[in-house]
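Of the protein chains in this complex, one is absent; all others appear in place.
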Amino acid sequence: MSASPVRDQPARAWPRRRSLDPADVDLRVQLAGVALPNPITTASGCFASGVEVDRFYDVTELGAIVVKSVTREPRAGLPTPRMAETPSGMLNAIGLQNPGVDAWLARDLPWLQDRGARVVASIAGNSVEDFATVAGRLRGQPGIIAIEVNLSCPNVEERGLVFACSATDSQEVIAAVRAEASVPVLAKLTSDVTDVVSIAEAVVDAGADGVTLINTLLGMAIDPDTGRPELWNTYGGLSGPAIRPVALRNVHQVHQALPDVPILGCGGARTVEDVVQFLRAGASAVAVGTATFVDPFVGPRLIAGLRTWCAERGIAAVTDLVGDVQPWR
Amino acid sequence: MSASPVRDQPARAWPRRRSLDPADVDLRVQLAGVALPNPITTASGCFASGVEVDRFYDVTELGAIVVKSVTREPRAGLPTPRMAETPSGMLNAIGLQNPGVDAWLARDLPWLQDRGARVVASIAGNSVEDFATVAGRLRGQPGIIAIEVNLSCPNVEERGLVFACSATDSQEVIAAVRAEASVPVLAKLTSDVTDVVSIAEAVVDAGADGVTLINTLLGMAIDPDTGRPELWNTYGGLSGPAIRPVALRNVHQVHQALPDVPILGCGGARTVEDVVQFLRAGASAVAVGTATFVDPFVGPRLIAGLRTWCAERGIAAVTDLVGDVQPWR
Amino acid sequence: MSTQRSGTVQGRPDLDTPVQATCEVLDRRREGAYWVLSFAAKEIAERAQPGQFVSLAVQSPGALLRRPFSIARVSQQGVAAGTVDVVFDAHGPGTEWLTSVRGHDVLDVVGPLGRPFPMPRRKVGCLLIGGGYGVAPLLYLGETLRREGLRVDMIVGAATQARLLGVIEAKRLSASSVFTTEDGSYGTQGRVTDVLEAVVAHGRTGVVYACGPNAMLRAVSERCGELHLPVQVAVEERMACGIGVCFTCVLPIRDRAGNVHLRRACLDGPVLNGARIAWEDTRYGAPSARTPAGEGGDA
Partner (left out) sequence: MSTQRSGTVQGRPDLDTPVQATCEVLDRRREGAYWVLSFAAKEIAERAQPGQFVSLAVQSPGALLRRPFSIARVSQQGVAAGTVDVVFDAHGPGTEWLTSVRGHDVLDVVGPLGRPFPMPRRKVGCLLIGGGYGVAPLLYLGETLRREGLRVDMIVGAATQARLLGVIEAKRLSASSVFTTEDGSYGTQGRVTDVLEAVVAHGRTGVVYACGPNAMLRAVSERCGELHLPVQVAVEERMACGIGVCFTCVLPIRDRAGNVHLRRACLDGPVLNGARIAWEDTRYGAPSARTPAGEGGDA
C-alpha cells in the first residue's frame, strides 16, 4: 500500500507465479537458428578479440562473442583523440582499426576456436566486393556460428554514403554476403535513418537471417575552450546507456513489423532490467558493448542476474519474455 | 605542466586574449533577422506559457520565449504516464496538449505582450491547412517576433508520416506558413532522418528563414516487471543531456552545408559549456528545454555564466563564437 | 531565536512564490520502514503550507530529474526554526541516494510547490486518512487544524506494521485514531476504506483529507462521494518539472459543467477535490484504463 502508486498499479501486472530455483531457469535462446546457452553476447568492437577479457573470467561463458569488425585489408584506424565521454554515454571514432581478415584468421580466431567460444564474426567494408571477399574467407571456419554485417560503413562507390542508410545498398551487401556465407547472416543496422523498418525489410528480403539493432548514433562534441572537436574525426558514434531508449524503440518497431525476424538487441544495455527490456521489446539476445568498459565482468553478472531475476518471478524460460509487451491501449 | 595533456595540448589553442569586464561583453545575437539581447531561449513545450516560471524570475530577461506548440483546435493530449526518466535524459509523450490557437491568443499571449517578452510562437498541425490556418491567426500580433513550425507531427494526409521526415511534406508546410506569416519562420526539424541536411535545404528553399535543430529523438522504455511501456503512448521523445551529442552533430552538419542559414540549436543544453558548444557548432541562439525542469533558474544562470565565460577569455562578442570550430585535419 | 543555516536562495521576495535554495542537511534518520530527512530552509519553511511539496535534486548516476516529496513538518520557532522535514521510502536510485546524505551535506531544493490543503471554512470535524508515507503531510496538516481549534480524527493504513507511519503522533494529535494493516499485523486487518464509515459517524466528520497511493485516494474519494462528504486528496503523478512547465503530471478533472480537462498535479494540485477527479479516466485502482484517445507521438 505504501509503495509507488505510479509503479504498482499497472492495469495488468505480471501474473504472480511461484518463484523457481535459479538452476531451473532455462536461459537458452535461438538467434537466427543458432542455439546459444544464454542471451548475453558482446557487441562488436567492444571486446577486442576475446583474450583481453579472458584475463578476468572464462569468456566462453558468454552466449556468444561478437568480435571486432574485420575488413579485407588491415586498417590502422583514425588518429586520437578517438573518444569523448558524454552524459551517460561516450563518443568513439576508431576507424575500424583491425589486422585484416587474413591476420585475424591466422592470429585471433584460433584462440577462440581452441577455447570453444561461439564466435560471431563481424565484417566491414567499403564496397559490396569487400564484404563478399571477407565473407568468403570466413566460409567453413569452425567456431564461427554467424556473420554480423556491419553496414555502418561508408560506401565508396556511392559518394561515401553509409550502406545502412540505403535500402538498396544494404540489400546488395547482404545478398553478396549471403551467397558466400556458410552460417546465418545478421545485418547490423543503424538508427540514423528515417525508417528503420524499411531497411530491415530490405535486408531480410536480400537473405539476412536476422538483424542487429542498433549501431551507435552519429554525434559530436566540441572542446568549448579551443573549439576543437573532441574527436579527431569530428563526428563519432554515440553509445552507452544514453542511447538505450532509442535502441529499444528500434527493436520494438522492427519486431512489431517483422515478428518472425530474429533480432540481436544492442545499445546501452548495462543492467538485468535493461536486458529484460530488450527481450520484451523483441530481441532474442542482447549484445553488450560500452558496459564492458565500465565493468569487465558485466557479461557473467548479467547472465547470473537474469537467472535470478527470472527465478524470483517464476519465469521458467527466458524465451517467454521475448516480445512480451503489454500496450496500454 | 601538471594539467591534462589530453586537454591542454591542442595543436591550435584559443589565442590568449586579455580578459574583459563582464559588462563589456556583447551578448546580442541576430536570429533569422530578429535581434535578441542574448542567445538563450526556451524550448517549445518546456516553458508552458511563461507565467509559471515568472514566479521565480523575470522571464523577459530571456533572449526569447519559445512557447508551447499551439494547434488550430484545443487538444487534450495523451493519457498518463506521459514521462519516464532515462539515463541523463527523459522520455515524454504529452500529445501536444494545448488550448488551441484562439484561446492561446485570448488568454496566454496578452500576458507575454504586457510583460514585453519576445515571443516565438510554436505552431503544430496534422495537415498543411492546419499549419496555414494557425499561422494566419498569428499575423500582426505584437510581441511575436518569429514563428517556429513544429514539423514533428504526423501528417494525417500521408498515413501519419511525420512531416519532418519528408522533404516535400516539410516544404509544403513551410511554404504555406511563409505565405501567411508576417514574421520570420523557423522550421523545427527532427534528427530521426537519414539526411538532415537535405530536409534543411528543402525547408529553406520553401522560404524558411532559419531552422531549429533538434526536436526529441523517438525512444521507448518498458517496465521490466509488468511489460508495460513506461509511456501510455508506447513511444515518446527523448530529451536532455543524453541527446546533446546528436543535437550538436545536426547543428554542425547543417551549418557546414548551409552556412548562411540561421540555426536555433536545441537538445540537452544545460551548462555554459554546452551553450558554447552549440554556438561553435553553428547555432546563433540556443533553446533550453529539459534543463528548466531540473533548474528553474537555468535561463538567467546561463545568460550570466556566458557573459563571465566570454569575459574571462577576452571574447568581446558572443557572435564571435558562432561557427568557430577548428578541425583537427 | 532563529538560526539561518541555508545557503544561496534564488527567487522573488513574495511569500506566495517558491524559491530555489541550497540547504544544509541537519539530520537523516530511519523511522520504521522510512527515512526522515531534515534540512535548513528558512525561506521554504516560512512559505510552506500543509499539502505542498519540495523537489530535491539527486546525484545518483544518470539521474536527471528532481524528486518530489511532501513537506512533512516545518519548524517556525526555537533553534530549529527554518527546518523542513520530508519522510521518504527508499525504493529506487534517487531515494536510495538520499539515504546516503549526511549532516552538513548540501541539498538543492525547490519549493514550496503546489496547492496546499484548503482549511475548512466552518468549524467541522476533520478526518485525515493516510496510507504509507502519505501520513507525513497529514500529521503536518493535523497540527495546523488543531491550532485552528478543529477536531481531528485519523485513519492510518499500511500493508504491514513496519510501514505504518506516525502511530504515536497520530494518537497524540487526534480525538480518535484507527490503524489498519492489510496483513493484520497491527490494528484492524484491512484497508482504510473498511473503517471509514464507522469513523465518520463517530467523529461527526465534516471534511475528509487523504494522502496515500492514488488507488487508495480513489477508493476514499468514491466512498466519500457515497457519504456526501467533501474530500481533498493529495495525489502523486510522475513529475518531470514540479513547477508547471512540462505537462507530464496531469490528471483528468471534471469542471462544474461536467467536462473533463487534464490539469497539472504539480500546479493545480497535488491537493485536489477528490470528487472532481475523473478517476475512471485514470489508470489508478481499476482493472483497465479508460482514457481519451491520444493523437500519436509527441514532440
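Letters A, B and C mark the chains as written, and numbering starts fresh at 1 in each.
Going forward, a residue touches a chain if its C-beta (ideal position, glycine included) is under 8 Å from a C-beta of that chain, and two chains touch if they have at least 3 such contacts.
Since this is a predicted model, take the numbers as computed values, not measurements.
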| item | value |
| --- | --- |
| Of A:Ser170, A:Asn233 or A:Gln253, the one touching the omitted chain in the full complex | A:Asn233 |
| Residue touching the undisplayed chain, where the options are A:Ala32, A:Cys46, A:Val70 or A:Ala287 | A:Cys46 |
| Touching residues (missing chain, whole complex) on chain C | 59-63 |
| Contacts of chain A with the absent chain, listed as residue ranges | 44-48, 52-53, 55-57, 68-69, 75-85, 87-90, 92-97, 124, 126, 150, 152-154, 160, 162, 188, 215-216, 218, 232-233, 235-237, 240-241, 290, 292-297 |
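Methods note: only the chains that are shown with their structure count from here on.
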| item | value |
| --- | --- |
| Chain whose average C-alpha position is farthest from chain C's own | A |
| Distance from the mean Cα position of chain B to that of chain A, given in whole angstrom | 32 |
| Chain centre separation (chain A, chain C; CA means) in Å | 44 |
| Overlap residues in chain C, where contacts from two or more other chains coincide | 62, 237-238, 283, 289, 291 |
| Multi-partner residues of chain A (at least 2 other chains) | 6, 10-12, 88, 241, 328-329 |
